[in-house]
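A single protein chain has been omitted from the complex, and every remaining protein chain is retained in its original position.
On to chain A.
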Amino acid sequence: MSVTLLIEQLLNGVQLGTMLFLMASGLTLVFGVMGLINLAHGSFYMVGAYATAAVTASTGSFLTGLAAGMAAAAVAGALVELIVIRRLYHRPHLDQVLATFALILIFSEGTRWIFGSSPLRLSPPSWLTGFVTLPGNTRYPIYRLVLIGVGIVIAIALYVLISRTRLGMRIRAGESDREMIGALGVNISKLYTVVFALGAGLAGLAGALVGALQSVQVGMGEPVLILAFVVIVIGGIGSIKGALLGALLVGVVDTLGRVYLPIFFRAFMPPSEASGVGAALAAMLIYILMAIILAFKPKGLFSAHD
């Protein structure tokens, strides 16, 4: 249990947390403003990654690819909002779940149709590969540090957007009273499209950034989507602050659990059994965390809706 390992895993946890925040902030905004539960959010994550991989491969520039990926996800989000989601705002949650589940099937199979079943290759640009040496002699990949940086920048940008700009004012007003801001002359349907596209764009950015770290494949958005659900349930649905704290909590707890639980069980169990028990318990850890938090605070840590 060296310090190096601890620092490295803490950073990994924070990196996972920041990417989860990019997903969760969009989900929680869409729920907070429109009262809509969107399962297809993971599809925008996938669209962002695929568009980035395709454009990076043809232009050779990762940054161009990244911009294209984010734009593609935002456009996909806007289109989906205009064609489908718009009809669902006044429907029960059950209909929203099913319609967006249908969207997942359409997006996933459509992508498989266009790009095939095998994963696409996407790697970070050469100037972002390599390692830095941190205090305590920890060697850590630059790219992961950059991901953490991007997450922090986006978090600050979102904070400024929501608390300092006119659009943010409308979003906050939409969260507290939808009918009233409509009556005051704000174009609600345009606001909804913008918020939805913003959330989709952030998801696409997360997909592209993580896609360069892991792999770009059909269904890559689904595990992240479910983690993002856990995040916003813990943080309180509709709260950006809750999404940030929830994301960091889930990221760190999940990462540390996977590393340290098997080590912990090895202290008093035969190694083969310990790794099994440890891995199984680590996989369940964040859900247990969620259950404990909900047992005390059924509306999450920072609920925007009381």
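Methods note: contacts are C-beta pairs under 8 Å (C-beta built on N, C-alpha and C of every residue); 3 or more make two chains touch, one makes a residue touch a chain; residues count from 1.
By our rule, contacts and distances are computed from a predicted model.
> Between "L-arabinose transport system permease protein AraP", "RsbT antagonist protein RsbS", "Thiolase" or "Amino acid/amide ABC transporter membrane protein 2 (HAAT family)", choose the name on the UniProt record of the chain that's been left out.
"Amino acid/amide ABC transporter membrane protein 2 (HAAT family)"
> For the chain that's not shown, point to the residue among A:Leu5, A:Leu63 or A:Ala102 touching it.
A:Ala102
> One chain is left out of this view; which of A:Ala57, A:Ile156 or A:Ala280 touches it in the full complex?
Reading the full complex, the residue touching the unseen chain is A:Ala280.
> I need the residue numbers on chain A that touch the omitted chain, in ascending order.
Contact residues on chain A toward the absent chain are 31, 37, 84, 87, 93-95, 97-99, 101-106, 108-110, 112-113, 222, 226, 229-230, 232-233, 237, 276, 279-280, 282-284, 287-288, 290-291, 294-295, 298-300.
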